[in-house]
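As you look at this complex, bear in mind that one protein chain is not there, while each of the others sits in place.
Now for chain A:
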Amino acid sequence: MATNTEAFSGGFSNPVFESQSIFRMLMDGMARPGTVRDVEHDAGQPEPLGQAAGAIALTLCDHDTPVWLSAGYAKSSVADWIGFHSGAPMTREKAEARFAFVEAGAALSSFGLFSAGTQEYPDRSTTLVIEVAGLDEGQSFTLSGPGILQTRSVEISGLPEAFLRLWADNRPLFPRGIDVILTAGRRFICLPRTTRITA
């Protein structure tokens, strides 16, 4: 059997400081939804995982966080890579996943099977990391909600078709709900469940 060397390559060269720096981008990004963050660290993730998504996986995942991968990632060496570098177990049950990674162009039919947490523990919900084509040009959206002074506009290209409808269904569940990080190559924006999106 051929050894999948891709799975063992890469990783943070300086895990303590690189994960701190990525986390601060995530924290500031969640606190200010829609602000674009740029990940400079190359974690050497295998195709088709993007640079930002790879760095986020290594920053947040470990043996406590079951990870769900969309079909395109699942058949690549992404699963082995995340497993090797972070120790996170893979799951095929969306409801069990603390983090879910979705490749660009994958069809999203529903957020319903991911965990939205419970009314008592709404924090026990899945965070979706969805790859899109771009975060600098494309369709313009207006965001509002906590962390945003009045409104903030973002441009996203390649957002899954059903996303806006699914997001509109997510908001009324509050305080339950999933949180989303949109990644595009080395850039990402955060969309916590509190953010309202209008086209």
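Here is the rule we use: contacts are C-beta pairs under 8 Å (C-beta built on N, C-alpha and C of every residue); 3 or more make two chains touch, one makes a residue touch a chain; residues count from 1.
By our rule, contacts and distances are computed from a predicted model.
Engineer: Name the absent chain as its UniProt record does, using one of the following: "Thiol reductant ABC exporter subunit CydC", "Branched-chain amino acid ABC transporter permease", "ATP synthase subunit a" or "Alpha-D-ribose 1-methylphosphonate 5-phosphate C-P lyase".
Structural biologist: "Alpha-D-ribose 1-methylphosphonate 5-phosphate C-P lyase"
Engineer: Which residue, A:45, A:59 or A:183, contacts the hidden chain when the whole complex is considered?
Structural biologist: Considering the complete complex, A:59 is the one touching the chain left out.
Engineer: Out of A:47, A:123 or A:161, which is the one that touches the chain we can't see?
Structural biologist: Result: among the candidates, A:123 touches the missing chain.
Engineer: Looking at the whole complex, which of A:55, A:130, A:148 or A:184 touches the chain that is not displayed?
Structural biologist: Missing-chain contact among the listed residues: A:148.
Engineer: Tell me, which residues in chain A touch the chain that this view leaves out?
Structural biologist: 15-17, 19-21, 23-24, 26-28, 30-32, 59-60, 62, 64-65, 98, 118-123, 125, 127, 146-149, 174-175, 179, 192-194
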